[in-house]
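The complex is shown incomplete by one protein chain, all other protein chains being positioned as in the whole.
Showing chain A:
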Amino acid sequence: MSTPTLTPTRPDPSAPGAALTQRRSRPGELAFRVAMQSCLAVAFGVLASLLGWVLIKGWNRLDSRLWTEMPTGLTSRLDTAGVQSALVGTVWIISLVAVICLPIGVLSAIYLEEYANNTRWYNRLLELNIQNLAGVPSIIFGILGLGIIARTLGLGFTVITAAIVLSLLVLPVVIIASREAIRAVPQSIRQASYALGATKWQTVSRQVLPSAVPGIATGSILALSRAIGEAAPLLVLGAVTFITFNPDGLDSAYTALPIQIFTFIARSQSEYTELAAGAIVLLLTIVLAMNSIAIFVRNRFEKRW
């Protein structure tokens, strides 16, 4: 072992310290970095070109006509057509979805996380089913809604039918997101509450839930923005095309933005394609706004333990 010297000398290439200065090239590191960046570029590139296409295509229609005018099936009136009824229909449906699926989803999540004894087979079965439900194609939910809610329950092709079906569709997502948020609340908080003589419900309602709200809100908003974009179930649930009035109640006929876009695109005239592109931009703006709220909520109320 060499003894340290006080005067700095030219480093001896055989000294242990000299090995630190010999930078090695590591091709694996570089290759992996390039691969990751390419993947990101592909994902981002596709998204950007889609966005660019709808923006260019719909540029002429991006004005107040979109939300002040009704859709029309008459080519002669296309100049004064918009998607107001679809926009209002979407707002109706999504508000109802929030009202229906948030309480059910959050309470289910609380049950599964805080109350259910997961050594019991029925609770495990319940969990497995929820995971699976999240993966069921949305058209299946549409058919289920048509058979049970529209026909058997007799709710018909109405706003409330659409809202119930979309609620069922996003419920698993809301439950899973809420469970994650509830599970992220440290066990030590629950123990502290119990040790002070709090009951289970006091602990859940005063400590666990408030701490989990940011996570629940984020997950729920993301689930709702998924519901906004759903067209498939509404197709079989009788969303009306070219409706010229806004929904005025739960039992009203309705249309929604994705459906409206679909029917516009299905027409051959280029004016319809333009109008569809405008409606797509509108829909994307709503989704983007909702996701921004989710991110804001998450950052604003994030708890640090």
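Everything below uses one rule, namely that contacts are C-beta pairs under 8 Å (C-beta built on N, C-alpha and C of every residue); 3 or more make two chains touch, one makes a residue touch a chain; residues count from 1.
Everything below uses one rule, namely that contacts and distances are computed from a predicted model.
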item: Protein name (UniProt record) of the chain left out of view, among "Phosphate ABC transporter ATP-binding protein, PhoT family", "Acyl-CoA dehydrogenase family protein", "Heme-copper oxidase subunit III family protein" or "Ubiquinone biosynthesis protein UbiV"; value: "Phosphate ABC transporter ATP-binding protein, PhoT family"
item: Hidden-chain contact residue, picked from the options A:72, A:123 or A:207; value: A:207
item: From A:108, A:193, A:220 or A:255, residue that would touch the chain that is not displayed; value: A:193
item: Residue of A:25, A:119, A:152 or A:270 touching the missing chain in the full complex; value: A:119
item: Chain not shown, touching residues in chain A; value: 117, 119, 186, 188-199, 202, 206-207, 211, 303-305
